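With one protein chain withheld, the remaining protein chains of the complex are depicted in position.
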Amino acid sequence: MKESGRTHPAVLVAIWVLLLLAPYWLGLVGGYTALGARVLVLGLAAMSLNFLLGFTGVLSFGHAAWFGLGAYGTGLALKWVAASTPLALLLGTLLGGALGAVLGAMLVRRRGIYFAMVTIAYGQVFYYIAYRWNALTGGDDGLRGFSRQPLEIGPWHIDIAANGVAFYYFVLACFAAAVALMALLLRSPFGHSLLAIRENERRARFLGIPVEFHIWIAFALSCVFISFAGGLYALLNNFADPNNLHYSLSGDLVIMAVLGGMRRFWGPLLGAAVFVVLQDYVSSLTTNWMSFIGLLFVAVVLFFPRGLLGIARRRSLA
Amino acid sequence: MSLLDVREASKNFGSLAAVRGVSLSVRAGELRAVIGPNGAGKTTFFNLITGAFRPTSGSIHLDGRDITAVAAWRRVTLGMARTFQITEIFPELTLAENLRISFEVASGLRLRPWISRATAAKLHRDVEEMLDLAGLAAKAGRLVGELSHGDQRAAEIAMALALRPRLLLLDEPTAGMGEQETYDVAQLIRRLHRDRNLTIVLIEHDMRVVFHLADRIAVLDQGSLIADGTPAEIAANAAVQAAYLGKPNDAGAA
Partner (left out) sequence: MIQLLLFNVTNGLIIGAFYVLMALGLSLILNLSGVINFAHGGFLVLGGYLAYTLTPFLGYWGALIVAPLLTAVLGVVIEQVLIRRLYGRDPLYSLLMTFGLAFIFEDATRYVWGAQGLPVTIPAFLGRPVSPSLFFITYYRLFMVVVAAVAVTLLFLLLRYSRVGVRIRAGTLDLETVSTLGVNVGGLRALNFALGIFLAGLSGVLAGGQLGLDPTMGSGLLMPSFIAIIVGGVGSLPGTLVGGLLIGIASGVTAVFFPSASEAVMYVLMALVLLARPRGLMGEEGLMT
């Protein structure tokens, strides 16, 4: 493919330099390293959602469920299975990914607004379980009693537990791996088939693409990615609570993707950065932050429906 | 032996019978036109052939194989490609990307998470060739949604050709086109038929195009097949004339 929609190499370099140096410049602009990690994690979550929303054209409005499942899975694994951060992350990702794949199979025939509605309702099932199953999840108080463990890689010992900067780089490495995989997939024939479905489902079908099957795979992959992000979120906070699965977080993730530009690969990361920083700032100023977030939703829909990166009209996608 | 064989196909939508017991047989290498007044059931008939709908009764056979229960996308892999009355393309992708995706799917790569450089180069060459064939080489990098109506129609035909079909179904390929564009598309279809010996079934309103191109013509009216024959036979057929001139009483008598 001509790849005319590829991010400009200079922009790409700028993004990675900013991310790599974040612990050093965040403090200068009034931020802090944990905020940077939060942007990365929620950015990855929004990009995972956008894999479906922006690149397959499927409107999932319950994606927080898989995010939260990853978070709880990771937390529970650390608490009950083994004191290993990578293993816990893997188990959390598998939990969300597997449940996403199973439920996705039941959803793929639905479209548009109906799909959105059913994903919300299914997502709330998991919220409800996390909220009610006190013995396992800690219920409304959230899951506590676990903490991320230092990494032991061969002879090296990396203390991501106590050292915030080390943890940031751990998150960044995970983010980079996930994002690279996502980019690879989107550039492949499989990724192109997803674009085809987004652009015109009927044409895609009469090109010989089994549309439901491809949507199912995209859904499952998206769940795997977002569960991974959820697992990182649990590690970041050493905590998971039912709000990690609630549909209002799903709404936040969608608005991040739209705010940044859901037709752009890096759009959701930008959206997440803006959203997280605004939320952090506004909630420290006023108790009416809900109105503020609400106004942000309304403003994005009215003024930036193509997102911040979509303002400059793009020539091509992919 | 016929490539496409439709046997007694009917389709009802609730109480409305859109297609009534139509049988049609298309030989390999034939160019068959399907004509009929508006609402005659032509597009529904196409949808039965291509698998957009299951027939209420009757069966569809491709190359002797019963494909009545075969899903639409799989019929494409069996060699059936189609275009639509209202152009169906990927509007926010470039023309080259539209064709690239078609070739990727046609090459059985649709689930591949990566491809080799050699494969990518091959796909690139395929796209260039097809652009030349369709006369669209200059517009490869343009978003298809921004092309002229005529170019979009041509792009859709090119996408269908990229699937390397044995049977090509075109639903009103000249719809909404000007004089010159109509001529260009008709020439393209003739080349495909003559030079590549492609089997084509064509729904068309423009009678000059139909009588100029078709080997045989099938006429549908109110869901039924009222005539099937060579252009000369159809031109002389009283029932066809009645259907077109809108004299239902005469049609019954014919």
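Per-chain residue numbering starts at 1, and chain names A and B are given in the order in which the chains are listed.
Methods note: a contact is a pair of C-beta atoms (placed from the backbone, for glycine too) under 8 Å apart; a residue touches a chain by one contact, two chains touch by 3 or more.
If you're wondering where the values come from, they're calculated on a predicted model, not measured in any experiment.
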item	value
Neighbouring displayed chains - absent chain, whole complex	A
Selected residue (touches chain absent from view) among A:Val258, A:Val276 or A:Leu309	A:Val258
Residue in contact with the excluded chain [from A:Thr33, A:Thr56, A:Thr74 or A:Gln124]	A:Gln124
Sole residue of A:Leu19, A:Ala77 or A:Ala116 that reaches the chain not shown, by the stated touch rule	A:Ala116
On chain A, residues whose C-beta touches the chain left out of the figure	53, 59, 61, 106, 109-114, 116-118, 120-121, 124-125, 128, 132, 247, 251, 254-255, 258, 288, 290-291, 293-298, 300-302, 305
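Heads up, the rule we're going with is that only the chains that are shown with their structure count from here on.
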item	value
Touching residues (chain side chain A, partner chain B) in the complex	1-2, 4, 184-185, 188-190, 192-193, 195-196, 199-200, 202-203, 205-211, 214, 217, 263, 315-318
Complex contact set, residues of chain B against chain A	50, 52, 71-74, 76-77, 81-82, 84, 88-94, 96-97, 100-102, 104-106, 109-115, 140-141, 143, 159, 163
